[in-house]
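The complex appears here without one of its protein chains, the remainder shown in place.
Right, subunit A next:
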Amino acid sequence: MKRQSKFGALAAALLMLAAPLAGCASTAAPSAAANSTGSTGTIELKYWYCYQDMVAKNNKDLTQKFNDTIGKEKGIHVTAEFQGSYSDMNAKLQSAFVGKVEPAVAVMEIGSTVQFAKDGILQPLDGTITQSDIDDFYPGLMENSYVDGKLYAIPYLRSTPILYYNKTMFQKAGLDPEKGPVTWDDLMSMSKAMEKIGAKGYGFVSDEWYSEAFIRSNGGDTTNDKQTEFTFNSPQGVEMQQFFRSGIKDGNFKYYSGANGADSLDTDSVNQKIAMWCGSTGGLANTLQIAKEKGYEIGTAFIPKKTQNKVPTGGANLVMTSRLQGAEKEAAEEFIQFMTSPDSALASHITTGYLPTRKSLANNSTLEKLYQKTPQMKVAFDQLQYASGRPMAKGYEEGITHQYLDAMDKIMTTDADIQSTLDEAKKKCDELLK
């Protein structure tokens, strides 16, 4: 009897020992089934997307449409899963790949493509899409798609930064509501004009994308051509910081610092406390809808220029992960083709405000009607001719978000010397590009 209880204890101990191991095994199992052929013969694929509101609606609607049409016909079922912001997506995609639970297809912020392609997380898409199909995309949108000469990403929800302004407030302040600011000087004087109605003019945060846009519109850039060195401390870069700092001091600008600055800016724009701000064209449909509910009108304009109109493109492309092969790869290719097709591009543009990515949509009658009714939708597209890609070098993201934006925050909130603050930031992050 006694002996038996001893054995029982031993068995229990062994069981406990085995439990964590069994746990490991069972968590590893679904990874194989993440993107797989189910028992019914249907190919199950995971698709990861970013951002909420209209953008989420667009992703879900298009996925549903795919499942109901091509998917049904060819036995493919795609599940769309929300992952947060672009940087959340990047962190999760990387971890998921290490854990072998990555999705088949994902959206990818255009600047991240090189990193993920070089790490072997993505696979080339040269066979997915024909050359004539590629030629249908605007060339500015393809700049971030190639790594070492191979195609890795296909334009999906693409944007340029644009300037949003509150037409209703413009009218109250005695400005022409049909004309947004064209130059930096306009931005300053129009912002100043808002003092009359007790509101702030231009609201902004420290942000890498809008900084790229404003430096470029002043004839500079954040890096040199080869992306081996940061150049945000060039005279053009310093002049840009000077412009914003004097805007806070004399131009009725409002600067939002801190991790939640962008949220505060959104709140202020909805409550009509600021009259102008920068945003992606991808948020246009949402912004227009909010404005309608709240009873004010929104206008859009190019990013104001100092010496030239020049902006980066932005947004996300579609990519395919590298472990897919055979029937699953073909299924993922079907899905990518569907999501980036002219019809889907048109639907995405109308639902969200992201760019109509394809030349074949240029004279589309649906769009012509839409632009007559809401000309705001056309601004980003018109600006596309002045747009080029974003820097993609490894280390760029860390340098620009970790050092440059901190320097900008310091410049906007203190009297620190601009040139030396930017020089110092450059010194800290230049080695990241080597």
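By definition in this document, a contact is a pair of C-beta atoms (placed from the backbone, for glycine too) under 8 Å apart; a residue touches a chain by one contact, two chains touch by 3 or more; residues count from 1.
By definition in this document, contacts and distances are computed from a predicted model.
Asker: Considering only the chain that is not displayed, what protein name does its UniProt record carry among "Heat shock protein HSP20", "Rad50/SbcC-type AAA domain-containing protein", "Sugar ABC transporter permease" or "Acetyl-CoA acetyltransferase"?
Answerer: "Sugar ABC transporter permease"
Asker: Based on the whole complex, identify which of A:Ser87, A:Thr183, A:Gln289 or A:Ser420 touches the chain you can't see.
Answerer: A:Ser87
Asker: Of the residues A:Gln115, A:Thr128, A:Thr160 or A:Asn252, I need the one that contacts the missing chain.
Answerer: With A:Gln115, A:Thr128, A:Thr160 or A:Asn252 as choices, the missing chain is touched by A:Gln115.
Asker: With the missing chain put back, one of A:Asp68, A:Asp126, A:Glu178 or A:Glu398 would touch it. Which one?
Answerer: Final answer for the missing-chain contact: A:Glu398.
Asker: Consider the whole complex, including the chain that is not shown, and state which of A:Lys172, A:Lys305 or A:Lys410 touches that chain.
Answerer: Answer from the full complex: A:Lys410 touches the omitted chain.
Asker: Would you write out the residues of subunit A that touch the absent chain, in ascending order?
Answerer: That gives, for subunit A, the contact residues 9-10, 13-14, 16-17, 20, 87, 90-91, 94-95, 97-98, 115, 118-121, 256-261, 264, 267-268, 273, 397-398, 402, 406, 409-410, 413, 428.
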